[in-house]
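Removed from the display is one protein chain of the complex; every other protein chain stays in position.
Chain IDs A and B follow the sequence of writing; residue 1 opens each chain.
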Amino acid sequence: MKGIKALLAVVAAMSISTMAMAQGIDDPARAGHYAAFKGKRVVFVPIAMGFDLTEGWAAGIRSALEPLGVKFEIRDPNWNTDAGAQAITSLIAEKPDAIVVHNPDVQSYARLLKRAEEAGIYVIQVNMRSSYSTDGFAGADYVGMGERIANRLIDKCSPANGGNGKIAIMQGVLTAAASAYQMKGLDNVLSKHPEMKIVSNQAADWDATKARSIMATVLQQHPDLCGGVGFWDVMDVGTGAAIRESGKKVHWITQGGGNQAACDNLNKDVYSEVVSYDVPAQARDIADIIQSLFQNKPKPGATKTTLFSPLTFITKDNMKPGACWTLETKK
Amino acid sequence: MSITDTIAYWRYRLVPDHIVGEILAKRWIDNAIPFAILVAVLVGFGTAVPDFLSLGSMTALTRQLGEFGLVVLAMTIVMLAGGIDLSVGSVLALANITALAMLNIFGLPVGVACVITLAVGASVGLVNGLLIGYLRLRAFLTTLVTLIIVRSIVDMLLLKFAVQISAGFVDSAVWDFIGDGKVAQVPFSFALFLLIAIVVHVVLSRTRPGWHLMAVGGSRRSAHNVGIHVRRTICLTYVVSGTLAALAGFLFAARLGGAGSDVGIGLEITVLTAAVLGGNSLGGGRGSAAKAVLGAITVMIIINGLVRVGAGSGANSLILGLILLAAVAIDVRWLKNRHKVLAKVYVSPAFRSLPAAPGTERDSASPYALNDRLRDVSPVGLNQVDGPEDVILDENDHIYAGTRTGDIVRFFAPDYTQQEVFAHVGGRPLGMAFARDGALICCIGGMGLYRIGMDRQISKLTDETNRTPFSIIDDARLRLADDLDIAPDGRIFFSEATVRYEMHEWPVDGLESRGNGRIICYDPLSNTTRTVLRNLNFPNGICMTQDGQSFLFAETWSCSVSRYHFDGPKAGKVETVIPDLPGHPDNINRASDGTYWLALVGVRTPSMDLALRMPGFRRRMARRVAPDEWLFPNINTGCIVRFDESGRILDTLWDLGGENHPMITSMREHRGHLYIGGIFNNRIGQLPLAGADPDWTGTRSYWGDEK
Partner (left out) sequence: MLRAANLTQERIVLVLALVLTAGFAISLPGFLTPENLLALVRSVSVLGVLGIAMALVVIGRGIDLSLVAVMAVSLAWTLNLLANGMPLGIALLLGLGFCLLSGLITGFLVAYVEIPAIFATLAMGTFIYGFGRYFLITLDVVYLPDAARSIVWIGSGAFMGIPVPVLIFAGVCLLGALFLRYVKSGRFIRAIGDNPLAARIAGIPVRPVIVMQYALSGLIGFVAGLVTATSVASMNIRVANSTFVYDVILVVVLGGIGLSGGKGGVRNVIVGTLLIGVLINGMTIMDIQYTVQNVIKSLILLAAIVADTIINPRDEQTAQQGDI
């Protein structure tokens, strides 16, 4: 009897192993990898949905995480900082596994984000950093971006290069990280170039209509404006319209997520140059940070990862097909 | 009683139809729709969002609610006075940046920063107030302009300080507590909001400045004409509004600590929405702190809930707009139709079966047989006195009578051609009696029980009694004190005809015949007022019996006279003396021979007797027919009867044909004459009584010859 049993066991073991052999070798990390995402929930709190950046991020994160079984939700405060704070506050009570936050300014959410981490939620900030550093940040290096744009403006407008040095700056919200850090970068460079004159430095609250009226004002004051920088391409549609209406030639550099609309507007000469921080890549970065956090399971707040997005300067001349992305292809 | 009558009797006794009308008549019912909306919203989001109603989620919600609610209160106060303050959002932003600048840049202590912040808000409010209150600018336009100005100032401050504020960090336990702390499990800001809401409620409903504010909002012109400082009141509302908005901004700064440029943008719209949704009307006059709280909670839940449902900004606005439209549409329709509904359902008749009326045929054997004995009445003060419900004479034979204009007039003996206003009491003077000290005690409809001394000093004896438990109507207040009499020990028993109707609607109570009246005892020794008998069918006349231990009282719509023993062996008992009068009894007074005079204000009609047994019919009538067309008890033609304590009718005095004195509500015997009053009459009747004691007076009958 004993022998038969042993034989059976051997046969059974053999058959199992041959079955395994027939399907290839199992990836030892695989099961653990998927288990790490099982039942996880990620919530995205943008400034507002409905424009290229946030829609692009949402679509990118969703397509990266949902196949893994992560539940992805969006809380839309619709341009209302207070509603956003409400959303985060209630999320702290709901305890999702991670929150992706798009800060409206450097301070408003700082305390809430700290509380969220203390409550055991991973917090990843996107594109605009708050004064409190959390588990992850993916976005443009705004200081560096400001420096590069400043240099670009010097190239175009410095009297040394044939311009008159007159430039304008169209900020978004003054207190937003994008504005504050970028101004720092611009200042780093421009302060060393006294020949460059900032004739106007105003905030248009990310609003094209406001940007348009400010630009119309500036152009009446300074019809010989040489160039300038705007902090968001969607807002700078207004700036561009004012410039075009005036019939002047202004080298306007704007920036954004590299949506197809930006490329279209380059083609239509609404503005001269777009600095793209490539939203799909940023979405990928966010998803990567989240995946890493879920697998390594550090204590929330223990690690701080920063991923700066590579920047591309797109002009009408260097623009290649596919330089910009469309939401349709990302969805 | 037949079976159908029995069924009708119990149907209208057991089903409390009257409650619906009474609830609808309550002032707090005004909040019913806003409250229902709040509940609906809570239930809706509670089911749509998991954990929405959990403690943690509610705590988070209430923290924001604190700030928002304060601004809604601010807006409500301004709206109550008939204005609007669109600048609240900008003021909040200004306060936010002020507080942050004070703390982050100038490093001031939290307390000082708070005072400065509030002062900044108050000064913006003062500017609004001066412009709108004193210069009389239009509120909408002015605050719109200040909204833009303050917003621009905030923008300029942001340009200057935003970066510095972002860089700074406040290290203060107090600051953290304000932004993050809890008072007894409730977030600090919410606790503060509740406290301020209660203060606002008390100020609005219990203090003079609050009444002035409500008066200005209710009718600015009238408020001005009665001497309220309209301009100052309005100015102050804006100062308060600015201060409260600044306080909210301070809390906002403590909670978020960010000087974003979108702070408070569009807040005025949300706040206005909350205030209106709570039931505060634009243009003033209607509203309260409770409504503001209701509206604030509702809107906060909607906004928070929509963000948490995660439907996207488009859907959020879509749903928000729809909810607002629906809520306000319902509220508007409700407001418009409530009084119509109320008018339809308030009258809730009960079943009442009266015993067969005794005959009154002329020359018949009936004690009530018609005659012309009132033909000889000679009028006193013809066309000079308007509605003397009761008349009384003093030892000097002067006649006192209450009039419709709220006076007690005195006609001088002996010829009664001279008259004067003895006292102006306001209200509607009804039953009267002389107290032992010679003071005139008077029931005043709409006011209560009053004493008028011979020095014409008017003093209130009582205007409230103990409230009936579970009564929806506040029956502690005296609505219609009708007639009184005074026991030998000085206790005053008086009737309140109905607790459901105001003075001028008293005939409608007869249509209802529910038994809404009561008899109340006021004890001058302990200065207490207690209700002694309830659910009487329009108790009217009251007269002490000769034994001083009981009194007789008439119930007008029951056509009966009863006797209540308040002292002696039968204390607490009610006995029916006359169950089946041919008419509706009014006042009862003593006659010189120890019997009693009774006035019948009108005679029963077969149609009304029948209708009383058909409450359904009367209810349909009240709902479908205009009040002018209603079937009322006859209160036009009556008579005077004399009866004794056994209920035997001894005498009946009619004015057949109604030439001299058809309408009778009271009569007084005095020195061989009978003086007759009537609530709609333009005269007092004087009738010589054959065989009556020519020296007998009522005062002496009660108080002897002491004087």
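What we mean here is this: contacts are C-beta pairs under 8 Å (C-beta built on N, C-alpha and C of every residue); 3 or more make two chains touch, one makes a residue touch a chain.
Please read these numbers as outputs of a predicted model, since none were measured by experiment.
Pick from A:83, A:178 or A:208: which residue touches the chain that isn't shown?
A:208
Could you tell which one of B:34, B:179, B:210 or B:284 touches the chain left off the display?
Once the missing chain is taken into account, the touching residue is B:284.
Pick out which of B:39, B:55, B:148 or B:571 touches the chain that's been left out of the picture.
In the full complex, the listed residue that touches the missing chain is B:148.
Which listed residue, B:13, B:26 or B:138, touches the chain dropped from view?
Answer from the full complex: B:138 touches the omitted chain.
For subunit A, which residues reach the chain that was dropped from this view?
Touch set of subunit A with respect to the missing chain: 48, 50-52, 55, 78-79, 202, 207-210, 212-214, 216-217, 220-221, 234, 237-238, 241, 245, 261, 264-265, 268, 270, 327.
Even though one chain is hidden, which residues of subunit B still touch it in the full complex?
Residues in contact with the chain left out: 82-84, 131, 135-142, 144-149, 151-153, 155-156, 159, 219-221, 224-225, 230, 265-266, 269, 272-273, 276, 282-285, 312-322, 324-325, 328-329, 332-333, 336.
Methods note: only the chains that are shown with their structure count from here on.
Please compute the C-alpha centroid of subunit A, do the same for subunit B, then give the distance between them in whole Å.
Here subunit A and subunit B have centroids separated by 63 Å.
Would you tell me which residues of subunit B are touching subunit A in their complex?
It is residues 51, 54, 56-57, 59-61, 63-64, 155, 158-159, 162-163, 165-166, 169, 179-180, 252, 255-263, 265-266, 303-304, 307-308, 310-314, 316-317 of subunit B that touch subunit A.
Contact residues on subunit A for subunit B in the complex?
Going through subunit A, the ones touching subunit B are 48-50, 73-83, 85-87, 89-90, 92-94, 104-112, 131, 173-175, 180, 203, 205.
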